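One protein chain omitted, others in place.
Here is chain A:
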Amino acid sequence: GPAEPAGAVGTGQPALGSAAVPDGHHRAALFVASQSAYKRFSELLPREERENACSARVPKSQILTLPELRANPFQHRICHVFSTSETQDGSMSFEDFLDMLSVFSDSATSDIKSCYAFRIFDFDNDGTLDRKDLEQLVNCLTGQGEESRLSSAEMEQLIQNILEESDIDKDGTINLAEFQHVVSRSPDF
């Protein structure tokens, strides 16, 4: 399941800028230490803005250059889920970045991970996983090449099977509770 991006924790204490990170508060809200995250975050900003890293927003294109997200098929969804930007452009502030690291960290509980995983998989942000979401999910997982995609018959069969397994109340969609029920039993999550 979602695990910690490399280098997020334990890379040592950087020299903080003038806007020092209020670590005391962040500590209680996070699963990670915020100083090393601060360093990684400020590296994403252009040099001029590094002093005000706490209040700056990093555009999505920059975030996607992180090695941990580069090869991830859900990179766009991850950015959108953690971003608090009003324009929904996927840009992330430092606090959003911390949020993301905290959820992906090894010490985060399975509950919070499954909650965020649900949001990531919910492509249309309607709070449930319906057929369209599942289709998009499968397409993400099978890669971008044409030959690796499933045919529509296979896709239909697959989604049918999934809904049979996970949709307990048979409303044709998977809600958060059903999702958490399914993945909590999985040793791979």
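We take it that a contact is a pair of C-beta atoms (placed from the backbone, for glycine too) under 8 Å apart; a residue touches a chain by one contact, two chains touch by 3 or more; residues count from 1.
The rule is short, and it goes like this: contacts and distances are computed from a predicted model.
Chemist: Hey, which one's the missing chain according to UniProt: "N-acetyltransferase domain-containing protein", "Nuclear mRNA splicing protein", "Importin N-terminal domain-containing protein" or "Transmembrane channel-like protein"?
Modeler: So, among "N-acetyltransferase domain-containing protein", "Nuclear mRNA splicing protein", "Importin N-terminal domain-containing protein" or "Transmembrane channel-like protein", the name matching the hidden chain's UniProt entry is "Transmembrane channel-like protein".
Chemist: Just checking the interface: what residues of chain A touch the absent partner chain?
Modeler: Spelled out for chain A, the touching residues are 1-3, 6-7, 9-10, 12, 25-31, 33, 67-68, 70-74, 84, 95-96, 98-99, 102, 104, 108-109, 111-112, 115-119, 121, 127, 134, 137-138, 141-143, 145, 148-150, 154, 157-158, 161-162, 165-166, 168-170, 176-177, 179-180, 182-189.
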